[in-house]
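Every protein chain but one is kept in place in this view of the complex.
Moving on, here comes chain A:
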Amino acid sequence: MSSTVTTSPPPQSPSAPEPAQVRRSMLSRVLARPEIGALAAAIAIFIFFFAVAPPFRTLPAFSTVLYASSTIGIVAVGVALLMIGGEFDLSAGVAVATAALASAMISYQFSLNAWVGVFISLVIALAIGFVNGYLVVRTGIPSFLITLSTFFVLQGVNLGVTKLVTGTVATTNIDRLDGFDSARAVFAGNIDLGVITIEITVVWWILFVAVATWVLLRTRTGNWIFASGGNAASARAVGVPVPKVKIGLFMGVAFLAWFLGQHLLFNFSSVQAGLGVGNEFIYIIAAVVGGALLTGGYGSAVGSALGAFIFGMVTQGIVFAGWDPNWFKAFLGAMLLLAVLVNLYVKNYASQRR
(Lines give C-alpha, C1' and ligand atoms only; values in the text may rest on other atoms or scores of the structure.)
Protein backbone atom coordinates (compact mmCIF):
# COMPACT_ATOMS: atom_id res chain seq x y z
CA MET A 1 0.00 0.00 0.00
CA SER A 2 1.40 3.33 -0.92
CA SER A 3 1.86 6.08 1.58
CA THR A 4 -1.19 8.24 1.98
CA VAL A 5 0.86 11.12 3.24
CA THR A 6 1.53 13.99 0.91
CA THR A 7 5.06 15.20 0.88
CA SER A 8 6.14 18.80 0.79
CA PRO A 9 8.75 20.06 -1.66
CA PRO A 10 12.26 19.22 -0.50
CA PRO A 11 13.83 21.77 1.80
CA GLN A 12 16.87 23.60 0.55
CA SER A 13 20.14 21.90 1.17
CA PRO A 14 22.15 23.46 3.99
CA SER A 15 24.93 25.11 2.07
CA ALA A 16 24.16 26.62 -1.28
CA PRO A 17 27.31 25.77 -3.27
CA GLU A 18 27.92 22.08 -2.66
CA PRO A 19 31.57 21.28 -2.22
CA ALA A 20 32.56 18.67 -4.75
CA GLN A 21 33.12 15.17 -3.40
CA VAL A 22 36.79 14.39 -3.33
CA ARG A 23 38.61 11.22 -2.57
CA ARG A 24 41.33 11.74 -0.07
CA SER A 25 44.72 11.29 -1.66
CA MET A 26 46.31 7.85 -1.53
CA LEU A 27 49.09 9.20 0.69
CA SER A 28 46.67 10.73 3.17
CA ARG A 29 44.68 7.48 3.41
CA VAL A 30 47.82 5.37 3.86
CA LEU A 31 49.07 7.70 6.58
CA ALA A 32 45.80 7.30 8.43
CA ARG A 33 46.27 3.52 8.73
CA PRO A 34 46.93 2.44 12.33
CA GLU A 35 49.92 0.26 11.49
CA ILE A 36 51.89 2.84 9.53
CA GLY A 37 54.02 3.94 12.51
CA ALA A 38 54.93 0.35 13.32
CA LEU A 39 55.83 -0.34 9.68
CA ALA A 40 58.21 2.60 9.61
CA ALA A 41 59.76 1.53 12.92
CA ALA A 42 60.12 -2.09 11.76
CA ILE A 43 61.93 -1.02 8.58
CA ALA A 44 64.22 1.34 10.48
CA ILE A 45 65.12 -1.29 13.09
CA PHE A 46 65.70 -3.92 10.41
CA ILE A 47 68.09 -1.63 8.54
CA PHE A 48 69.80 -0.71 11.80
CA PHE A 49 70.58 -4.30 12.85
CA PHE A 50 71.38 -5.26 9.27
CA ALA A 51 74.06 -2.57 9.35
CA VAL A 52 75.56 -3.10 12.81
CA ALA A 53 75.26 -6.89 13.31
CA PRO A 54 76.81 -9.03 10.55
CA PRO A 55 75.28 -12.33 11.84
CA PHE A 56 71.84 -10.69 11.51
CA ARG A 57 72.21 -10.73 7.72
CA THR A 58 72.06 -14.54 7.37
CA LEU A 59 68.91 -16.49 6.53
CA PRO A 60 69.07 -18.76 9.62
CA ALA A 61 69.21 -15.57 11.72
CA PHE A 62 66.13 -14.29 9.94
CA SER A 63 64.40 -17.59 10.69
CA THR A 64 65.28 -17.20 14.38
CA VAL A 65 63.91 -13.65 14.37
CA LEU A 66 60.69 -14.86 12.78
CA TYR A 67 60.34 -17.63 15.35
CA ALA A 68 60.87 -15.23 18.27
CA SER A 69 58.34 -12.87 16.71
CA SER A 70 55.77 -15.61 16.22
CA THR A 71 55.80 -16.67 19.88
CA ILE A 72 54.82 -13.11 20.79
CA GLY A 73 52.69 -12.38 17.76
CA ILE A 74 50.33 -15.35 18.08
CA VAL A 75 48.86 -14.07 21.35
CA ALA A 76 49.41 -10.39 20.49
CA VAL A 77 46.99 -10.58 17.56
CA GLY A 78 44.20 -11.69 19.91
CA VAL A 79 45.18 -9.05 22.44
CA ALA A 80 45.09 -6.41 19.68
CA LEU A 81 41.53 -7.42 18.71
CA LEU A 82 40.51 -7.35 22.35
CA MET A 83 42.00 -3.88 22.77
CA ILE A 84 40.21 -2.64 19.65
CA GLY A 85 37.09 -3.99 21.36
CA GLY A 86 37.91 -1.75 24.29
CA GLU A 87 39.16 -4.29 26.84
CA PHE A 88 42.39 -5.55 28.38
CA ASP A 89 43.68 -8.98 29.29
CA LEU A 90 46.44 -9.16 31.86
CA SER A 91 45.97 -12.91 32.30
CA ALA A 92 47.04 -13.81 28.75
CA GLY A 93 50.65 -14.53 29.79
CA VAL A 94 49.87 -16.97 32.58
CA ALA A 95 46.94 -18.47 30.65
CA VAL A 96 49.60 -19.79 28.21
CA ALA A 97 51.21 -21.67 31.09
CA THR A 98 47.85 -22.86 32.44
CA ALA A 99 46.93 -24.37 29.07
CA ALA A 100 50.31 -26.05 28.68
CA LEU A 101 50.36 -27.41 32.24
CA ALA A 102 46.79 -28.69 32.00
CA SER A 103 47.53 -30.43 28.72
CA ALA A 104 50.73 -32.05 30.00
CA MET A 105 49.38 -33.16 33.37
CA ILE A 106 46.07 -34.49 32.09
CA SER A 107 47.62 -36.65 29.38
CA TYR A 108 50.47 -37.87 31.57
CA GLN A 109 48.65 -38.53 34.85
CA PHE A 110 45.84 -40.46 33.14
CA SER A 111 48.22 -42.04 30.58
CA LEU A 112 46.13 -40.75 27.72
CA ASN A 113 46.85 -39.88 24.16
CA ALA A 114 48.53 -36.45 24.04
CA TRP A 115 45.67 -35.14 21.91
CA VAL A 116 43.20 -35.71 24.75
CA GLY A 117 45.18 -33.30 26.92
CA VAL A 118 45.34 -30.88 24.01
CA PHE A 119 41.57 -30.77 23.67
CA ILE A 120 40.73 -30.74 27.38
CA SER A 121 43.17 -27.87 27.92
CA LEU A 122 41.46 -26.02 25.06
CA VAL A 123 38.16 -26.31 26.92
CA ILE A 124 39.84 -25.06 30.10
CA ALA A 125 41.43 -22.11 28.28
CA LEU A 126 38.16 -21.12 26.61
CA ALA A 127 36.42 -21.33 29.99
CA ILE A 128 39.00 -18.93 31.46
CA GLY A 129 38.38 -16.53 28.56
CA PHE A 130 34.63 -16.84 29.02
CA VAL A 131 34.84 -16.13 32.75
CA ASN A 132 37.01 -13.06 32.12
CA GLY A 133 34.59 -11.75 29.51
CA TYR A 134 31.43 -12.63 31.41
CA LEU A 135 32.63 -10.91 34.58
CA VAL A 136 33.64 -7.81 32.65
CA VAL A 137 30.35 -7.37 30.78
CA ARG A 138 28.20 -8.48 33.70
CA THR A 139 29.75 -6.34 36.44
CA GLY A 140 30.99 -3.41 34.40
CA ILE A 141 34.21 -3.49 36.45
CA PRO A 142 37.18 -2.45 34.26
CA SER A 143 38.78 -5.46 32.59
CA PHE A 144 42.12 -4.29 33.98
CA LEU A 145 40.97 -5.28 37.48
CA ILE A 146 39.09 -8.43 36.50
CA THR A 147 41.97 -9.87 34.50
CA LEU A 148 44.50 -8.74 37.10
CA SER A 149 42.59 -10.97 39.52
CA THR A 150 42.56 -13.81 37.01
CA PHE A 151 46.30 -13.27 36.51
CA PHE A 152 47.03 -13.82 40.21
CA VAL A 153 44.59 -16.70 40.56
CA LEU A 154 46.06 -18.53 37.56
CA GLN A 155 49.63 -17.84 38.66
CA GLY A 156 48.89 -19.40 42.04
CA VAL A 157 46.91 -22.30 40.60
CA ASN A 158 49.69 -23.05 38.10
CA LEU A 159 52.29 -23.39 40.84
CA GLY A 160 50.01 -25.00 43.42
CA VAL A 161 48.50 -27.67 41.21
CA THR A 162 51.81 -28.51 39.54
CA LYS A 163 53.49 -28.96 42.94
CA LEU A 164 50.56 -31.04 44.15
CA VAL A 165 50.51 -33.34 41.13
CA THR A 166 54.16 -33.74 40.21
CA GLY A 167 55.91 -32.76 43.45
CA THR A 168 58.11 -30.32 41.53
CA VAL A 169 57.53 -27.01 39.72
CA ALA A 170 57.68 -28.53 36.26
CA THR A 171 55.64 -31.20 34.49
CA THR A 172 56.99 -34.64 33.72
CA ASN A 173 58.40 -35.21 30.26
CA ILE A 174 55.56 -36.39 28.02
CA ASP A 175 57.43 -37.31 24.83
CA ARG A 176 56.70 -41.05 25.24
CA LEU A 177 52.94 -40.57 25.09
CA ASP A 178 50.82 -41.70 22.16
CA GLY A 179 50.05 -38.86 19.81
CA PHE A 180 53.03 -36.81 20.96
CA ASP A 181 54.74 -36.90 17.58
CA SER A 182 51.68 -35.90 15.59
CA ALA A 183 50.87 -33.11 18.06
CA ARG A 184 54.47 -31.99 17.88
CA ALA A 185 54.26 -31.83 14.10
CA VAL A 186 51.19 -29.59 14.35
CA PHE A 187 52.30 -27.28 17.16
CA ALA A 188 56.10 -27.33 17.02
CA GLY A 189 57.22 -28.69 13.66
CA ASN A 190 59.72 -27.28 11.21
CA ILE A 191 59.17 -26.52 7.56
CA ASP A 192 62.12 -26.84 5.23
CA LEU A 193 61.83 -24.35 2.40
CA GLY A 194 65.19 -25.31 0.85
CA VAL A 195 67.04 -22.08 1.46
CA ILE A 196 65.53 -21.51 4.88
CA THR A 197 63.96 -23.69 7.57
CA ILE A 198 61.17 -22.01 9.47
CA GLU A 199 59.27 -23.04 12.55
CA ILE A 200 55.64 -23.96 11.95
CA THR A 201 54.57 -21.34 14.50
CA VAL A 202 55.53 -18.71 11.94
CA VAL A 203 53.02 -20.18 9.50
CA TRP A 204 50.32 -20.35 12.18
CA TRP A 205 51.10 -16.78 13.20
CA ILE A 206 50.68 -15.51 9.63
CA LEU A 207 47.46 -17.50 9.31
CA PHE A 208 46.02 -16.07 12.56
CA VAL A 209 46.93 -12.52 11.51
CA ALA A 210 45.32 -13.07 8.11
CA VAL A 211 42.12 -14.42 9.67
CA ALA A 212 42.02 -11.59 12.22
CA THR A 213 42.51 -9.00 9.48
CA TRP A 214 39.72 -10.56 7.45
CA VAL A 215 37.40 -10.57 10.44
CA LEU A 216 38.21 -6.98 11.38
CA LEU A 217 37.93 -5.36 7.99
CA ARG A 218 35.63 -7.55 5.95
CA THR A 219 33.02 -9.00 8.27
CA ARG A 220 30.12 -7.75 10.33
CA THR A 221 31.85 -9.07 13.44
CA GLY A 222 34.77 -6.75 12.73
CA ASN A 223 32.44 -3.79 12.46
CA TRP A 224 30.98 -4.75 15.81
CA ILE A 225 34.44 -5.06 17.40
CA PHE A 226 35.38 -1.53 16.31
CA ALA A 227 32.02 -0.18 17.46
CA SER A 228 32.10 -1.98 20.83
CA GLY A 229 35.48 -0.42 21.58
CA GLY A 230 34.83 2.95 19.96
CA ASN A 231 31.50 3.71 21.60
CA ALA A 232 29.81 0.80 23.35
CA ALA A 233 26.64 2.72 24.26
CA SER A 234 26.16 3.88 20.70
CA ALA A 235 26.81 0.38 19.36
CA ARG A 236 24.27 -1.08 21.77
CA ALA A 237 21.68 1.50 20.76
CA VAL A 238 21.81 0.41 17.11
CA GLY A 239 21.50 -3.24 18.05
CA VAL A 240 25.10 -4.49 18.27
CA PRO A 241 25.33 -7.33 20.83
CA VAL A 242 28.23 -5.70 22.70
CA PRO A 243 28.46 -8.26 25.58
CA LYS A 244 28.67 -11.18 23.14
CA VAL A 245 31.36 -9.43 21.11
CA LYS A 246 33.46 -8.75 24.20
CA ILE A 247 33.10 -12.27 25.62
CA GLY A 248 34.05 -13.62 22.19
CA LEU A 249 37.17 -11.45 22.14
CA PHE A 250 38.28 -12.68 25.57
CA MET A 251 37.76 -16.26 24.38
CA GLY A 252 39.79 -15.46 21.25
CA VAL A 253 42.73 -14.36 23.39
CA ALA A 254 42.33 -17.50 25.49
CA PHE A 255 42.34 -19.66 22.35
CA LEU A 256 45.59 -18.12 21.13
CA ALA A 257 47.16 -18.42 24.59
CA TRP A 258 46.18 -22.10 24.53
CA PHE A 259 47.80 -22.47 21.11
CA LEU A 260 51.08 -20.96 22.25
CA GLY A 261 50.93 -23.11 25.38
CA GLN A 262 50.66 -26.27 23.27
CA HIS A 263 53.57 -25.09 21.13
CA LEU A 264 55.80 -24.63 24.18
CA LEU A 265 54.74 -27.98 25.63
CA PHE A 266 55.39 -29.99 22.46
CA ASN A 267 58.56 -28.06 21.65
CA PHE A 268 60.21 -28.77 25.02
CA SER A 269 58.21 -31.87 26.15
CA SER A 270 57.74 -30.35 29.61
CA VAL A 271 56.62 -27.02 31.05
CA GLN A 272 57.77 -24.86 33.97
CA ALA A 273 54.89 -23.79 36.23
CA GLY A 274 56.14 -20.19 36.42
CA LEU A 275 56.08 -19.76 32.65
CA GLY A 276 54.56 -16.75 30.97
CA VAL A 277 54.50 -14.28 33.87
CA GLY A 278 55.24 -10.81 32.49
CA ASN A 279 54.49 -11.74 28.89
CA GLU A 280 50.99 -10.21 29.08
CA PHE A 281 52.65 -6.81 28.94
CA ILE A 282 54.74 -7.78 25.92
CA TYR A 283 51.54 -8.73 24.07
CA ILE A 284 49.91 -5.44 25.01
CA ILE A 285 53.00 -3.50 23.98
CA ALA A 286 53.11 -5.32 20.62
CA ALA A 287 49.46 -4.37 20.05
CA VAL A 288 50.03 -0.75 21.08
CA VAL A 289 53.21 -0.41 19.00
CA GLY A 290 51.09 -1.78 16.15
CA GLY A 291 48.66 1.12 16.50
CA ALA A 292 45.96 -0.17 18.85
CA LEU A 293 44.55 2.56 21.08
CA LEU A 294 44.39 1.87 24.80
CA THR A 295 40.93 3.44 24.79
CA GLY A 296 39.63 1.04 22.13
CA GLY A 297 38.00 1.45 18.74
CA TYR A 298 41.17 1.72 16.72
CA GLY A 299 44.01 -0.58 15.75
CA SER A 300 44.91 -3.44 13.44
CA ALA A 301 45.90 -7.10 13.43
CA VAL A 302 48.74 -6.50 10.97
CA GLY A 303 49.97 -3.79 13.34
CA SER A 304 50.23 -6.30 16.18
CA ALA A 305 52.26 -8.55 13.89
CA LEU A 306 54.62 -5.67 13.10
CA GLY A 307 54.87 -4.93 16.82
CA ALA A 308 55.76 -8.55 17.50
CA PHE A 309 58.25 -8.56 14.62
CA ILE A 310 59.98 -5.49 16.08
CA PHE A 311 60.42 -7.38 19.36
CA GLY A 312 61.66 -10.46 17.58
CA MET A 313 64.24 -8.38 15.75
CA VAL A 314 65.40 -6.54 18.84
CA THR A 315 65.66 -9.54 21.18
CA GLN A 316 67.68 -11.46 18.59
CA GLY A 317 69.43 -8.40 17.13
CA ILE A 318 70.91 -7.43 20.48
CA VAL A 319 72.38 -10.93 20.78
CA PHE A 320 73.67 -10.94 17.20
CA ALA A 321 75.28 -7.55 17.73
CA GLY A 322 77.05 -8.91 20.82
CA TRP A 323 75.51 -6.41 23.21
CA ASP A 324 74.42 -6.94 26.79
CA PRO A 325 70.83 -8.31 26.50
CA ASN A 326 69.98 -6.66 29.82
CA TRP A 327 69.36 -3.49 27.86
CA PHE A 328 66.37 -5.07 26.18
CA LYS A 329 63.83 -3.87 28.76
CA ALA A 330 65.06 -0.28 28.44
CA PHE A 331 64.43 -0.51 24.73
CA LEU A 332 60.98 -1.95 25.40
CA GLY A 333 60.01 1.05 27.51
CA ALA A 334 61.36 3.60 25.04
CA MET A 335 59.59 1.86 22.17
CA LEU A 336 56.26 1.86 24.00
CA LEU A 337 56.54 5.54 24.83
CA LEU A 338 57.33 6.36 21.23
CA ALA A 339 54.41 4.24 20.00
CA VAL A 340 51.99 5.94 22.36
CA LEU A 341 53.12 9.34 21.13
CA VAL A 342 52.73 8.30 17.49
CA ASN A 343 49.28 6.86 18.25
CA LEU A 344 48.17 10.06 19.92
CA TYR A 345 49.21 11.98 16.83
CA VAL A 346 47.51 9.49 14.49
CA LYS A 347 44.27 9.56 16.48
CA ASN A 348 44.16 13.34 16.42
CA TYR A 349 44.90 13.30 12.72
CA ALA A 350 42.15 10.75 12.03
CA SER A 351 39.47 12.57 14.00
CA GLN A 352 40.36 16.03 12.82
CA ARG A 353 37.83 17.91 10.77
CA ARG A 354 39.04 18.35 7.25
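As a convention for this text, a contact is a pair of C-beta atoms (placed from the backbone, for glycine too) under 8 Å apart; a residue touches a chain by one contact, two chains touch by 3 or more; residues count from 1.
Everything below uses one rule, namely that contacts and distances are computed from a predicted model.
UniProt records the chain missing from this view under the protein name "Sugar ABC transporter ATP-binding protein", selected from "DNA polymerase Y family protein", "Menaquinol oxidoreductase", "Sugar ABC transporter ATP-binding protein" or "Acetyl-coenzyme A carboxylase carboxyl transferase subunit beta". Although one chain is not drawn, the whole complex shows that of A:66, A:227 or A:319 it is A:227 that touches it. Residue A:235 is the one among A:235, A:285 or A:314 that touches the chain not shown. Listed here are the chain A residues that touch the chain not shown: 1-15, 18-19, 21-24, 29, 214-215, 218-221, 223, 226-227, 230-231, 233-241, 297-298, 347, 350-354.
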